[in-house]
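Report on the following structure.
As you look at this complex, bear in mind that one protein chain is not there, while each of the others sits in place.
Here is subunit A:
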Amino acid sequence: MGAPLVLLLVLFLVYPVGQLLLLSVYGDNGFTLAPYRQLFASSVYLDVLLITLKISLATTLVCVVAGYPIAYLISVVGKERKATLLFWVLLSFWTSFLVRAFAWIVLLGRNGVINKTLISLGIISSPASLLYNFGSVLVGMVNALLPLAVLTMLSVMENIDRTLPRAAATLGARPGMAFWKIYFPLSLPGVAAAGIMVFVTAIGFFIVPALLGGRRETMITQLIIDQVQQTMNWGFAGAISVLLLVVVLVVFAAYDRLLGLSTMTGASAPRNAAPSRLSGPVQKAGDALLALLGAISDRILLLLPSRRRDRNPDQAGMGLQAFVWTMLLIISAPTILMIPLSFGTGGLNWPPQGFTLHWYETVLNSPLWTQAVLRSLLVGIGTGVLAMLIGTPAAFLLVRSEIPGKAAWLAFILSPIVVPRMIIAVGLFYVFAQMGLVGSAVGLVLGHTVVAVPYVVMTMMAVLRNYDTRLDHAAQSLGARPFATLRYVTFPILGAGMMSSFLFAFATSFDELTIALFATGGLNATLPKQFWDEVTLQVSPAIAAVSTCLFVFMGLLIFVAERLRRRAAAR
């Protein structure tokens, strides 16, 4: 049952990536190390690597630090408030990276909201240049990856037993101490998982630095794009890919040594988390540090007016809530501000003026855009169907039967998430060129399925684990034939879970740019590719119109998916 999945990954992940890596040492004239000599000949490329690491580290730090309170609040509030908070995080998570980056261009532009507001408040007299520097890249990167950090940490925090901090309180721990000595250590696996997920994703990013960064913020994946698109220097592109891959693998290896990879899925409940591998003195120092943090927090809390200290222990603090809502506002507002601008006659200048549907008409009348929408829908649905067809049986196999080396298989299936997307994309481009699949919908569906299928397998595994097989047996004992069992029992129960993994795969494809970047263009471009081509050419209100449409479309999709998920969970 797992054969199609293995075949898919071998043909369209292992083979292309292997090809690309091979190309770096095997040119037209046989074995060569020329690309590597070029790579290390000057400091140019190493500088880019350093910048990449610097931006990724900064992004990771900000995402984890800012995301922690958000995840914490979501994990402690009541059901309804939780749904609201989660909706905003998910909306941001699912809004295209492109749309969000574009929104920041507009927001930070010379005539954008921020400059205009600062000027009207009299804080500055002429527009400041807020774009194309380290700060703008960092803002864009954090906006892109903060939701990922929040969701990863949340999955661990939700499993922390709420009575533990309370128990600490009854044992004499003040709130600060209870947090730092009890809650925080238990949430660390989530922090670590979020850290590595954000870092690895950030290292392979190119949209944000390309749109919001200047020349000094070039990241390593952009170098690969240049090599492929401009000089067709496969050997050198391969060498840079090797460099990128090595960095990622080193990061994972370090992570594994320190914390163990099992914490990565975030699934391991803290209750059975392995005791930290940090031994002896390090552990002691960590303990002392946490105790110190606890003592300091409690000193600070003591300074607050006593009414605040005595507040109902069931309620989260006002400061925390204010912070979380501010962060959610910052990550959602740019996209929402696109909406009035897309109906305005004043271009992308703030404040919006007039009302026109002109930009929407422009988009609708452009065959480039309409073709792109159709193609993206087609490819998205194709990807959803194929990923389900291939991923579901594999999930069944992994959940229901005892196969040897399960952990290794799981790692293999998850590898498309670990390997930087850019490397997969370039490898696929090379292989597709040989097979004549470049620019074809089939090629895109195959490529997108490779990156979407791990999510499908993970979701379906979770769904199947919660499914009680005795229901099937009961149905059969009541006289239902296999097909009837499927139709009346299995599918109605699993249906919602299957639908949401389909939507997940669809959305992944619908928003995919890296693979589409090389494989498509012109009239066979997908929507993200068309968006990218336009936005790198010029920043026009038509793009704001497209952004608005995408935003609304994704909002609806999340709404539907959440509904389905909740219906599934309610059972």
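To be clear about the criterion, a contact is a pair of C-beta atoms (placed from the backbone, for glycine too) under 8 Å apart; a residue touches a chain by one contact, two chains touch by 3 or more; residues count from 1.
The rule we apply is simple: contacts and distances are computed from a predicted model.
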Checklist outcome for this item: Choosing from "Dihydroorotate dehydrogenase B (NAD(+)), electron transfer subunit", "Cytochrome c1", "Spermidine/putrescine import ATP-binding protein PotA" or "Benzoyl-CoA reductase", the absent chain's UniProt record names it "Spermidine/putrescine import ATP-binding protein PotA"
Checklist entry - Which residue from A:K54, A:R81, A:R166 or A:H358 sits in contact with the chain not drawn here? => result A:R166
Checklist outcome for this item: Answer key for A:V62, A:A101, A:L186 or A:L564 versus the chain not shown reads A:L186
Item to check | Where the missing chain touches subunit A, by residue | outcome: 161, 163-164, 166-175, 177-178, 181-182, 185-186, 270-273, 275-276, 291, 309-310, 312-314
